[in-house]
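The complex is shown incomplete by one protein chain, all other protein chains being positioned as in the whole.
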Amino acid sequence: MKHSISIFWRLKDNHYKIYVTKCGDCGRVAPLKRLKCPYCGSRNVEHIESRGFGELINYTVSYYRTEGSEQYLPRVVGLVKLDEGPVIIGEITDVDLNELSIGTRVEAVLRKYSSEDPNGLIYYGLKFIPVIKK
Amino acid sequence: MKHSISIFWRLKDNHYKIYVTKCGDCGRVAPLKRLKCPYCGSRNVEHIESRGFGELINYTVSYYRTEGSEQYLPRVVGLVKLDEGPVIIGEITDVDLNELSIGTRVEAVLRKYSSEDPNGLIYYGLKFIPVIKK
Amino acid sequence: MKTYVVGSGVTKVDRHYDKNYLVLIDEAVGKTLANSGLDASDIEYLVVSTAFSESILNQADPSTYIAQNLGFRNVKALTVSSGEVSGAVALDYAHALIRSGKASRVLVVGFEKMSEYPSWVINRVYAKILEYEVEGIKNVAPSDYAALIMNDYMRRYGVSRESIIKWSIKMHENAVKTPHAQLQFTISADSLSKALRISEPLTMLDSHPTSDGAAALLLVNESVAKKAGTTPIELVDVESSVNLPIYLRDDLTYFSATAAAYKRLSSRNGVKLTTNTAVNVYDTYDIYGLLTIEALEICARGEAVKCVDEMPYLNVGGGLKARGHPVGATPLYQVHELRELMSGTSWIKYDGDISLAHAMSGPDNNAWLILLRGWV
Partner (left out) sequence: MKTYVVGSGVTKVDRHYDKNYLVLIDEAVGKTLANSGLDASDIEYLVVSTAFSESILNQADPSTYIAQNLGFRNVKALTVSSGEVSGAVALDYAHALIRSGKASRVLVVGFEKMSEYPSWVINRVYAKILEYEVEGIKNVAPSDYAALIMNDYMRRYGVSRESIIKWSIKMHENAVKTPHAQLQFTISADSLSKALRISEPLTMLDSHPTSDGAAALLLVNESVAKKAGTTPIELVDVESSVNLPIYLRDDLTYFSATAAAYKRLSSRNGVKLTTNTAVNVYDTYDIYGLLTIEALEICARGEAVKCVDEMPYLNVGGGLKARGHPVGATPLYQVHELRELMSGTSWIKYDGDISLAHAMSGPDNNAWLILLRGWV
């Protein structure tokens, strides 16, 4: 899949990093850098960079095939509750399916999102891996 | 550019051949195989295969660039009045621009419309060339 | 001014490799005009609904080319493209046109050609209903969300995987009795273990197929309706609402946009749905069908699986699951099926005086309701 270079460049704060939008009015938190609070519509928001750690709260093993995705299937797509509060959708990678479960601690890492066919640009962004136990 | 195989296959009568739709009600002719007469909406139409000869009645030398078209520019795009009556839009190819003019006799030939990047399918269809004088 | 449906027509939902969108539309429009007693030249507005014409057919504003090719002259033609709710929006627009007196005869045409490309190309197109800058760019698929929602529903209410498939079984049974339905065969819970996985625990058996189709509805005002050859159905009201994105919802198992739209529609029109009301809801995935009948307050939350057996007029055409999902046309198929039901030409007899169509884009991201009433 081909993406727009300018779109990808503009989205770097939301795909190379994780930000949290905290509302100064209703107090709720939401993932991503946002213009407004999605809960109350307030513009009085603060953007805080997440440390990228969280807990897997729901996931699916996905076989949904799109052009160029064949070699990456199945993928794990899930909801991660960040330590800063909000829930984010993302891919869980580098994981043994048998060891994955609800409650797994995960952390964000930079990985390949997709690439142009066949020798084009490669698009990177954040995915999650299980936290390596020390 | 990538086209749908099934769309291209269905359109073969309109791009590998030239048909004329003649209305049994208003008597007018229109290019292409059509369900209905575009002038009066009648379904009482007859499809006649054109011999593919006609006269160039208007044309432009076009530099409009689209992905993969660079090597084919400039192109000549024009309106051809078929001997069977209707006017059709098409590309005039294999032509010296200095020898082209309104009124030039042309005939339909099979040529390359476009191809997928970089080594994909090639799509063919009819274009026009000046009638070779014997 | 009140709005009436005086004609409707659909093509069989199928993979129509041999027909382009114009041929499908011509068939649906022909049937619609035939049973309405009106002619193409009577049409003032041609409101066209498609979700993906621009992506799949490289065609912006197909309404212009439908008008040019199908002999509509001096018509006002336009295209509405609003994801999976396109057809419902087209009906709302037409409803406003009639009600305002801006038009008295509006032809609404919906179509989609999902089979023009192989599934791995079309899947990418279909995923455009999600938010590209957040979800699409990461390759999150619509079915992934259905799987996450199914997980939460099973966990929260102790519902088993096998019981959810009851929805799809019923849809296939209804489709067998519906000539225009795509999947005219029955399925059983036994097939679940062997079914192709999409997004675990979701399988092909839980999901809508890839569909082509076209549907048309003729909407008119009261004075035109009175002269119509067939019994008109009233299009009473349209209501809708937008939900938060999935990852911001506190409860994935509650379709709050559908619920909010229903509450407003219900109170404004003094109607209440029951298990005996004809409803035609968006079961893009079986779990969405279940959550929808709960959001519409027909069944208690967590009880939809039991409820399904008690609903004789639920998705009588087979739903998105088995009638199929020619996206831009789907809400028009729904209303066509309800019209057949209310005018006594369906496979099942219906005595109710109202019925409801429900459409939504993705998992309740944008939910629309259309309320119909029999001619009184």
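Residue numbering begins at 1 within each chain, and the chains themselves are lettered A, B and C in the order written.
FYI, a residue touches a chain if its C-beta (ideal position, glycine included) is under 8 Å from a C-beta of that chain, and two chains touch if they have at least 3 such contacts.
Predicted, not measured: the structure shown is a model, and the values here were computed from it.
Note that the undisplayed chain, when the full complex is considered, contacts A, B, C. Only one residue from B:Cys26, B:Ile89, B:Val109 or B:Ile122 touches the chain missing from this view: B:Ile89. Only one of the listed residues, C:Thr32, C:Ser143, C:Ser266 or C:Asn366, touches the absent chain: C:Asn366. One chain of the complex is left out; on subunit A, the residues touching it are 4, 6-7, 10, 34-38, 40-42. Interface with the hidden chain, as seen from subunit B, comprises residues 1, 3, 7-8, 11, 14-15, 30-32, 38-39, 58-67, 69-70, 75, 77-79, 86-91, 113-114, 123, 125.
Considering the complete assembly, subunit C touches the hidden chain via residues 1, 20, 51-52, 54-55, 57-61, 63-65, 67-68, 72-86, 89, 92-93, 95-97, 99-102, 128-129, 131-133, 136, 239-242, 244-245, 260, 361-362, 365-366.
The working rule: only the chains that are shown with their structure count from here on.
Inter-chain centre distance (subunit A to subunit C, centres taken as mean C-alpha positions): 32 Å. Here the CA centre of subunit A is 49 Å from the CA centre of subunit B.
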